[in-house]
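What follows is chain A.
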Amino acid sequence: MLTLQQDSLRSGEKEKMPLEGYNFAYLDESTKRMIRRGLLKAVAVPGYQVPFAGREMPMPCGWGTGGIQVTASVIGEEDVLKVIDQGSDDTTNAVSIRRFFASTTGVKTTTHTAEATIIQTRHRIPEHPLTEQQILVYQVPLPEPLRWLEPSEKETRTLHALEEYGLMNVKIYEDIMRHGAIAMSFDYPVRVNGRYIMSPSPIPRFDNPKMHQCPALQLFGAGREKRLYAIPPYTDVKSLDFEDYPFEVQHWDEPCALCGARHTYLDEVVLDDTGKRMFVCSDSDACAENRARQGMTEVSHD
Partner candidate 1 sequence: MMNTTSNTFSASSRETAANEALPVIEVCNLCKEFILHQQGGTHIEALRNVSFHVNAGECVALYGPSGSGKSTMLKALYGNYLPSSGSILVRCRDGETDMASASPRQVSRLRRECISYVSQFLRVIPRVSTLDLVAEPLLAAGFGEEKAMGRARDLLRRLNLPERLWDLAPATFSGGEQQRVNIARGFCRPTPILLLDEPTASLDAMNRKVVVELIHEACERGCAVVGIFHDDDTRRAVAHRSVVMSRPGEHA
Partner candidate 2 sequence: MTEQLPVLRAESLTRRYGERLGCRNVSLELWPGEVLGIVGESGSGKSTLLNMLSGRLTPSEGRVLYRDAHGADIDLHALSEGERRRLLRTELGYVHQNPRDGLRMQVSAGANIGERLMAAGGRNYGKLRATALEWLDKVEIAAPRIDDVPARYSGGMQQRLQIARNLVTGPRLVFMDEPTGGLDVSVQARLLDLLRRLVRDMDLAVVLVTHDLAVARLLSHRLMVMYHGEVVEQGLADQVLDDPHHPYTQLLVSSILQG
């Protein structure tokens, strides 16, 4: 198991033949076409949620079935795939999805952000700046940012259509009222291209500024809710806020305990039962790269 995992983790690995009996990337071609059509519409109307006929995938909802269907629809034989979960390449979810695509497409996989052409992500945007050559695919659990206050889908669609976003600001008001500041630390709503309010999926708000004018194409897939949406390259993405409570990203008092980086998103890691803890980069690839650049030895994954 471990060997297999490490095999697939090594970047620049030689392509394998896809599994016999499955179509390339698992989904049949007409389904992929249907999803691509949805994605084209999503790109044409940035931030707008396009419904699509989501398929059953060989894993449960909540494991990234929306993102997987998007990736499956856009991936080609020449692509290099990276999958991260909470910034890390080696958590169960990331590993399973990477293996799924490795075995159904035979494409090259990588852990290095810079090498990847498609990055499927859950909960993070890589620290390494993205390029025009890349597509970032987000796994989305709850695509509707207005849902918390408005249970009716018909009504939320109307609110989007009419650009009635008072409700979203009610949420920000409530946050400030309860916590003295805008406390939403992830899935922080944004306004895309000055029009639609969009859920960025549960990425930390630290990552919100990375979406703004990003050179890469950003695609979002929600499997359970069967919705697609997108941010085309170089699109304005503004995090919602109030005049007297402007949007701010998180800050840490200390640098990453491993690589010393000061401007990355840090995870708190509990070290032992006595409550000792440290803060380390959540993006494992960026952290390793940093250390390599400083001549530190790379920490083995096992």
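Keep this in mind: a contact is a pair of C-beta atoms (placed from the backbone, for glycine too) under 8 Å apart; a residue touches a chain by one contact, two chains touch by 3 or more; residues count from 1.
These made the cut because all candidates are chains of the complex that A comes from, given by their letters.
Values in this document were obtained by computation on a predicted structure and should not be read as measured data.
Here chain A appears alone, and the candidate among 1 or 2 that touches it in the complex is 2. Remark: chain A residues 149, 158, 161-167, 169-170, 173-174, 176-178, 241-245 touch candidate 2 in the complex.
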